[in-house]
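Quick notes on the structure that follows.
Only one protein chain is missing from this complex, and each of the others stays in its spot.
We call the chains A, B and C, going by the order they appear; numbering starts again at 1 in every chain.
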């Protein structure tokens, strides 16, 4: 496979941190073992089919700038096939073992639902062949329920039951495709599941509709024997004015409200976290604390811009904190680190596709190495443990198990007087993190 | 009572919308009946003791600018007593029937917990007398668990069990005071329940601590026979970097996670909503949809400023939308509309206290009048009903009751083809709102 | 002209504020005289060709939803001609006397620069005919220097001189077209004049390039006898990470730095103001204070969203404040109020085009009526005058003319002691504004 990226004739290799080769990894060394697992096993990187192969650099103020050879075909299906070939060539050359897609990334929409299904079936067959040839696997699949005009007022939450039915049918096919390709997860990102104005919206009804859709999906998975993990990906806004899956806590609340907690975990995206007013680490923690951190979309936003910039991850602080959460929960399980990231509009060369992924992989590899070292050294963890020491005694147990009361607390205060103040040592801890970077 | 506000010698009266009197209501006419209830019954305004009597106009860059006669006393208790008298004088002159307080607003903290309790008992006695004399009632009480240095790392969520105990003891007293004064609700606003940095924080442990504290409160209410409604007030940040009660959905998730849903409702604050990235109306809807909208803190933020400006409500769009939610859920119940709002630092006169409350009351009275008219006319509601019409048939019922599946949906699409597109009519609906204003 | 909007068969008329006709003006009565000028003369509304005729409701997550009859032609030029006809039909039916365009809105880009020029010439001829037939005039023209890939790294600020040359050539044609159509202004909005990352950017060099481009434009205007006003439209970000024309003050600084102040005024856009962290009124004031407020793009943003939503203006507070600035500077001169606003993606009907413009026109008409009343009544102005009273004496003159010094000031303080505090009465003034709404 050397048809679409001839400027990178062979696989990207690990060159070490002193390498001057911009097409080599400086830190990502797939087979290097960190605490009993290889880097590859820890990080489970995935390429996002949509950004890397279907994205053209367009934005709201300008059309596509990327001119890709795989689009130089006359029929939609020929483009789809060439794109798939290009994709696997990139996966192999980058040494990335997973990918993720929407149904409409892989296969073009037809004039009818039936034709769309047929296109998808054809393309699933081709992708399967490439998977077998290359050993690359599907991290997750999903259905694009936001680009087509029919979904302009929502898919599962559409006021028109006809649109709901279409969304359901489309998910059916996408789940089938995911199963067929051995996908380890299936993701729901509700890109139009929200509202533009409360004036025309019955938010409660729409949320109930969404729950019904999820129950159908759970049911269908059983029917077809799909055992992958269902994931919901929160996002606060964009494209709609307000998305129903605002953030991790909102999704967890929805799942509890409708009795769906057992069936879903979360796919946390860095840039979605920051758009919701949370740090990436915060959202990872919230999900992990609830034992619901299933997978991660690794990108970054620009904290001074109010939209989803989906930049490649290059900030070491972010990757260190993220990997601390992942390591502390024992790994990302069947999930992975999906590059839901796009090169800037001006980075038009296919070579830029390599630079951007290499940079992201190295930044996360460094994050992994540093996070593991921080955990091994235990300085921060022992500070934290010490800080909560007073809760580990008998009184703490009594309180946390619901066996104390206000009277006991008052008696404690009357006996012990005013608590002494203890420094939280934030700056000291921040210095320690910098020592590791 | 005419000691502290001699410049407003008598009660503020309704002058009608053509009145040129800046000390008269233009719209708020307490006994005017709107859909079977008086304005006073609908709106249940409350004055916030902290902002209106304890606030001095200070900010992070400058000390207090308000020079209040009720502070011109030498002992803390004399100041507290004069403040209480001033407060009831204002309540009566404004014709506001409710107030809200923190324990430390009403009574000064002593050198010891015991002394603080004693101060509170004295002041509760005085407030009770004034309540009886004036007919003014307590909407809700709460404990200030954020100003004292001991709470710098949290109250219920403090890593030090000693501080937790102090918080619990203080709540005990504040609940007692609330009950003693006939308070209809008790509020928890977790002003330091959050974190400054995840580096020194065990978020999961802290959340569990908080749940334990709430269980103690529920238990204590039973013990003392307090039957008021418990309310939690969400806020996303400030003073901490990240508050655990970020927004309505986050609190609802917390309540479900710890089995506390039956005991708590929400107190939604306008400015807290906007700081969390939601409109005021959104947060009211989320709470109301969950049947958890218990009370409202009516203020407004500045959308271009990133902190809690707590301005008096003057935006008619906000009050119309808010009152539509309240009317649609059948009223605010035992809650009310509390002015958690402060005059600007430069509005130093006590007369400004009157202007600001009058303006806020009139803006909400107008919101009520308009919202009721919109509901009565039914134009918007019938548009919405029509929009969801397709869900009211048999198929809709089948789906929502969990009796349909993907196969049926796919069959529907195969039979009915592509859904037709329907305008959401946002601009048309926005025009209608303007027609009412 | 009744080919493209048959559902609105005749001109929109003034129905008065009690009208129930959603296709009538409630407040905008073009010939009604307000302080010596008709509403039409005051407001000088213009339709934005791009949003209303070339926009399709697409966003970054979905393709166009509007299906317009004027696009149902096979050649680009036939589409352009039909679009132009539709545009004038809408102008006439709405009773709007001005429009604004980019070169590429009116005429399709050709394969070469020469072909683009030819297309533009043809379309200018057609537009001229329609202008003559209808009496509709061109408020301003501009060149689209942001959509084509060649401009991905800027137009005037491009690192490649070849792109600069293309931008210059394109402006030449757009200025010619504007002159040919009697345009009263020519606008520069630097949609790609900014940077994505400072790492690859020489900001100083790029700014100098921009100044050179503006000098060429000034020069060319003289050569061809174009006497319209040049306008620069600030925007802080989007599409680039950081635009050079961040806000009014930034543009004024640029103009002073490069000696261009005499030739340019500002076109202030509401949503660009708020994205820059300023209120719409603030930016209007800054421009007006510098005697540089030339024209206005009337839309609104969503304060909770971080991108240019370009919604139709419906907020009365915004329009009252805007019209106060305009009236206080004696009108908008040769500028106007251009609807740089787009219907929401879900408002797909051409009828929605009418609702949205009617709503915007009514909201500004109301703003005009109220602002004039506030000015006539003089309550606010006399408060402000009184507030600055102390500066109107001899000492004030001395200070402002540079004839006082620190010693005199110190002597004044030693003599007069501590200044007394005076309330700024913000809430009182806000109440007054509400009394007028």
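To be clear about the criterion, a residue touches a chain if its C-beta (ideal position, glycine included) is under 8 Å from a C-beta of that chain, and two chains touch if they have at least 3 such contacts.
On a predicted model such as this, the values are computed, not experimentally measured, just so you know.
Engineer: When the whole complex is taken into account, which chains on show are touched by the absent chain?
Structural biologist: Its contacts among the visible chains are A, B, C.
Engineer: Among C:61, C:113 or C:436, choose the residue that contacts the chain missing from this document, as touch is defined above.
Structural biologist: C:113
Engineer: Of the residues listed, C:183, C:236 or C:367, which one is in contact with the missing chain?
Structural biologist: Answer from the full complex: C:236 touches the omitted chain.
Engineer: Taking the full complex into account, find the residue in C:171, C:268, C:332 or C:361 that is in contact with the omitted chain.
Structural biologist: Among C:171, C:268, C:332 or C:361, only C:171 touches the chain that is not shown.
Engineer: Write down which of C:119, C:209 or C:356 is the residue touching the left-out chain.
Structural biologist: Hidden-chain contact among the options goes to C:209.
Engineer: Can you list, in ascending order, the subunit A residues touching the missing chain?
Structural biologist: Listed in rising order, the touching residues are 17, 22, 26, 65, 274, 277-279, 303-304, 312, 314-317, 343-344, 346-349, 351-352, 355-356, 358-359, 362-363, 421-428, 430-435, 437.
Engineer: In terms of residues, what is the contact footprint of the unshown chain on subunit C?
Structural biologist: 112-114, 149-150, 152-153, 159-166, 168-169, 171-172, 196-205, 207-209, 212, 215-217, 219-220, 236-237, 242, 246-247, 249-250, 252-254, 256-257, 276-279, 281-282, 285-286, 289-290, 321, 380, 383-384, 387-388, 390-391, 393, 395-396, 399-400, 402, 404-407, 409-410, 412-414, 416-422, 424-426, 429-430, 433
Engineer: Extract the touching residues of subunit B with respect to the undisplayed chain.
Structural biologist: For subunit B, the residues touching the absent chain are 57, 59-65, 146-149, 151-153, 191-192, 196-197, 237-239, 241, 275, 302, 304-307, 344-346, 348.
The definition used in the following text is that only the chains that are shown with their structure count from here on.
Engineer: Determine the centre-to-centre distance between subunit B and subunit C, using the mean Cα coordinates as centres, and give it in whole Å.
Structural biologist: About 39 Å separates the centre of subunit B from that of subunit C.
Engineer: Between subunit A and subunit B, what's the gap in Å when you average each chain's C-alpha atoms?
Structural biologist: 36
Engineer: On subunit A, where are the residues touching two or more other chains?
Structural biologist: Residue numbers touching two or more other chains: 149, 152-153, 196-197, 237.
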